[in-house]
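For this depiction, one protein chain was excluded, whereas all remaining protein chains were kept in their positions.
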Amino acid sequence: MSMASASIQMVERENYLNKHYGVGSWLFTTDHKRIALLYLISITFFFFIGGFFALLIRLELLTPAGDLVQADTYNKLFTMHGMVMIFFFLIPSIPAVLGNFLVPMMIGAKDLAFPRINLLSWYLYIIGGVMMLHCMLTGGVDTGWTFYVPFSTAFSNTKVVEAGLAIFVTGFSSILTGLNFVVTIHRMRAPGMTWSRLPLFIWAHYATSIIQLLGTPVIAITIVLVAAERALHLGIFDPKLGGDPLLFQHLFWFYSHPAVYIMILPAMGVESEIIACYSRKRIFGYSFVAFSSIAIAVFGFLVWAHHMFVAGISVYSALVFSLLSYLVAIPSAVKVFNWTATMYKGSIHYDAPMLYAFGFIGLFTMGGLTGLFLAALGIDVHVTDTYFVIAHFHYIMVGGAVMGYLGGMHFWWPKISGRLYPEGWAKLAALIVFIGFNLTFFPQFILGYVGMPRRYYQYPPEFQVLNVLSTAGATILGVGYLLPMVYFLWSMRYGKPAPDNPWNAAGLEWRTASPPPTFNFDEEPVVTWEAYNYDELKSMPVNEEAPVDR
Amino acid sequence: MTDSPVVAVHGEVENPALLHHFAEPQQQRDAASLGMWVFLGTEIMFFGGLFCAYLIYRRWYFGDWGAASKTLDVTLGATNTAVLICSSLTVVLAVWAAKTARRKLLIGSLLLTLVLGFVFLGIKGIEYKEKFENHHVPGPSFQFNNVKIPGHPDQYANPSHAEIYFALYFIMTGLHALHMIIGIGIFIWLTTKAWEGRFTPDYNTPVEIGGLYWHFVDIIWIYLFPLLYLIDRHP
Partner (left out) sequence: MAGNVDALYIFLLIVTGLVTLLIFVCLLFFAARFRHRPGVEAEQIEGSTPLELTWSIIPMGVFIVIFLWGAVVYFQERTPPRDATEVYVVAKQWMWKLEHAEGQREINELHVPVGRDVKMIMTSQDAIHSFYVPAFRIKQDVLPGRYTVAWFRATKPGTYHLFCAEYCGTLHSGMIGSVVVMEPAQYEAWMNGGSTGPLSATGEKVFAELGCGTCHRSDETGRGPNLQGLFGKTVQLEDGRTVTADENYIRESILDPGAKIVKGFKPVMPTFQGIISEEQLNALVAYVKSLSAAKPGNAVAAGSTPPPAKASPQGSQVQ
C-alpha cells in the first residue's frame, strides 16, 4: 500500500524495510523478506568463518612440511571448514535468502504459508550456529565433516557430540524451510498461476525442499546414534561389540549425497532466471528443465553408496550404484544443454548477473563431467579420497552453487535493497572470482590423480608446485569474495535508487516496487500469461548504473 | 496494511481466525493440513533410520535378540498398545465433536486422550524402571550374562549383541516417548482452547492436525510393539 503522497520523490515509499524500525521489529518479524535478510547476515558471517579456515588450510599447504599449525589443529581446520561451509552456509544460502525472499513473490502470495515457522527456522539456525561457534572456540572437532566411525565414536578426543548436536539443531531449520516452501507452492499460488506457469526458480526450490524434508531427518538420527554411542560406549557401530562401521556410512551418505543436490538445485533455479532475462527469451525446453529438477531430487536418493566404492561394499552393490550414478547425471546435462540453447537467437546482455551465469555453466559443466570419472568404478578406486574429489565437489559447490548465489544476489539486489549495485565493480569481482577459482581448484584435479590424498597437512615434495598454485588462486578468490560484500554495503547508502524493474525482467516479483511493500503486492495478482513472457517485455532498459549500452 | 475485510469466495464474513496472508479460510485449512502431512513424512524418515539399523542387526543376531526381547513384559506392552489405540479413538471423537459443535464431547474426548497418554507414559516408566534394575540399560553398568537363547537351551546370548538390541530399544521407545510428551503438550493446549470455546465447525483445524500428529505417534508404536516385544516368542 503506498502512501497518498507517493508522487513526491523525496518521500520514500513505505516498504518492508522502512515500515518498522528497531531491533525488535527485526527479531520478531514474520515478514519473509526480513527473515531473508536475517539469514543473509548470518550466512555471510559463517561464510567468512569457513573461508578463514580455508585460507589457513591453503597457507599450511604452501610447504610440504607441516610447519604452520600442528597436526591436530589442521585436522580441526578442515573439519570445521567443511561443517561450517556445508551446514551453515551452502545448505541455507540460496533457499533461506533468495528463496525466502522470492518464493512468495514469484507465485503472487503475501507471505509463505507459515510465517512464524519461518522465523522459528531462523532461530533454530542461530541456535545451531551459536552451538557450533561455542564448539569451535572451546576446542573444536577433528573428525572430518563426515565424522566416520569408529574414529568419531571411539578415538577422537574432541567435541564430537557438541558439533553433532549443533548440526542436528540446524537440520531442523532446513527441514522447516523445506516444509514451508512445499506447502506454499502447493497452496498459495495466485489465481492463474498454474504449475506450468511457475518460474523455474520455483520448480528448483520445490525439488530442493523435497530433498530437505526426506533426507535431513536421516542425518539427524545418525547424529543421535553417534552421540549415544560416544556418550554411552554403545556398540551400534563398533565392531568389537558386534556393530558395523559401514552401517554408519550408509546412513550418513543416504542424506549427505542428496544434500549436495540441496546445494546445487537452487543455484540451477537462479541460473534459469538469469539466463532467460539476459537473453530476453523464454528458457528453451521449459518442461524438460522443470522436470529435470524433480528427476535430480528423486534419483539423488538412489546413489549414496558411490561414496563407498572402496569402503568394503560388495562388488555387486558397487555396480548398481555406479550405474545409477550415471543416470542422475542425465538431468543435469539436460539443464546445461537447455541453458545453452536458450542463448541461441537471444539478445544477450552482459551485466554482472549474466557473467556469473556464464561462469556457472562453465564451472558446473567441468565439475559435473569430473563426476563421470568418479562414477566409473575403475577410476574411482584410484581417485577417491584424493584431491581429485576435493576439486570435483568444489567445482560444483563453489564454481556452481556460490556463483549461482552471487549471480542471484546481484540480479535481485535492486529488488531486495531498492538500490543498484555498481556495475563496473561487479563485473570486476565476477572476473576475479572466476580466475581465482580456476587457479585454486584446477591444479587439485592433477594433484589428486598423481596421488595426493585428502586431509593431509604434510605431503611429499613433488606435490608442492601444484599446491602453491592452488594457494595463490585461493588468495585471489578471497579478494573476489570480499568485493561484493563491500560494494553491496556501500550501495545500501550510496547506490542509485532502483526502479521497480531495472532489467525489464519477467516474473511477478518485478511487478511490484523495489523494495516491495510488506505484503508484496498492492493487489493480488491474477496471472494470465506464461512464464518468461519476454515476447511481451521485449528489450531491456538502459542500466542506469552502466549507461553505456551493453 | 490492507484492513479491508476479506470476503471469501462463498461470501462468508471474515473469520477472526483467518491469518492475513491467506485469501480465504479454506486455503488456510488446506495449508495447515498439508503442512502436518509433510511434517509427518519427515518423522517417518527420522524413525526410518532406526528401523533400518534394527532390521540389519535383527537379521544378524536373531538369537541374541530373541533372548533380549524376551526380557520385555509382553502384557505391559500389549496393554500400552491397547491404550494408544483407544486414545486414537478418543482423538477421532474429539475431531468429530469439534466439527459438529459438541462442546462437552470435545472437551471430554480431549481429556480422555490426555489421560490415556499419561497412562501410556506411566506404564513405559514402569518398564524402564525394571530394565534399569536388571542392568539392561546400555552403558557401563550393562549386564546380560547367562541368558539362554530361546529355542536353543544350550546356547547363551552374546551380551554385546544384546546390548545393541537394548540400545535400539531405548532409543526407539525413548524417541517415541518424547513424541508422546510433545503430543500431550499439544493436547493440553487444545483442551485449554476448547474450554475457551475456540473451536467451531468453521474453525477446528488445530484439533484436526493435532489429531493427525497423535495418530502418527500411535502408528509408530504399533510398529514398535511387535518388532521389539515379539521377537521369537513362543507360546
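Here the chain labels run A and B in written order, and each chain numbers its own residues starting at 1.
The criterion applied here is as follows: contacts are C-beta pairs under 8 Å (C-beta built on N, C-alpha and C of every residue); 3 or more make two chains touch, one makes a residue touch a chain.
Just so it is clear, the model here is predicted, and its values are computed rather than measured.
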Handout entry: Touch criterion as defined above, residue of A:Thr184, A:Ser209, A:Ser293 or A:Ser322 at the omitted chain
Key = A:Ser322
Practice task
Among A:Tyr206, A:Tyr481, A:Trp510 or A:Tyr534, choose the residue that contacts the chain missing from this document, as touch is defined above.
Solution key: A:Tyr534
Practice task
Among A:Gly192, A:Gly424 or A:Pro453, choose the residue that contacts the chain missing from this document, as touch is defined above.
Solution key: A:Pro453
Practice task
Would you mind spotting which of A:His382, A:Lys496 or A:Arg511 touches the chain that isn't drawn?
Solution key: A:His382
Problem - For subunit B, the residues touching the chain missing from this view - result: 63, 152, 154-156, 158
Practice task
May I ask you to list the residues on subunit A that touch the chain which is not drawn?
Solution key: 66, 71-72, 75, 142-144, 148, 150-151, 154-156, 239-240, 242, 245-246, 279-282, 284-288, 309-312, 315, 318-319, 322-323, 326-327, 329-330, 333-334, 336-338, 340-341, 343-350, 358, 361-362, 365-366, 369-370, 372-373, 375-382, 384-386, 449-451, 453-460, 534-535, 538-540, 549-550
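FYI, only the chains that are shown with their structure count from here on.
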Completion exercise
Cα centre of subunit A to Cα centre of subunit B, whole Å, reads 35
Handout entry: Residues of subunit B that touch subunit A when the two form their complex
Key = 1-2, 20-23, 27, 30-31, 34-35, 38-39, 41-43, 45-50, 52-53, 56-57, 60-61, 138-140, 158, 160-161, 163-164, 167-168, 171, 175
Problem - subunit A - residues contacting subunit B, complex - result: 1, 109-115, 175, 179, 182-184, 186-188, 213-218, 220-222, 224-225, 228-229, 232-236, 240-244, 247, 250-251, 254, 518-519, 524
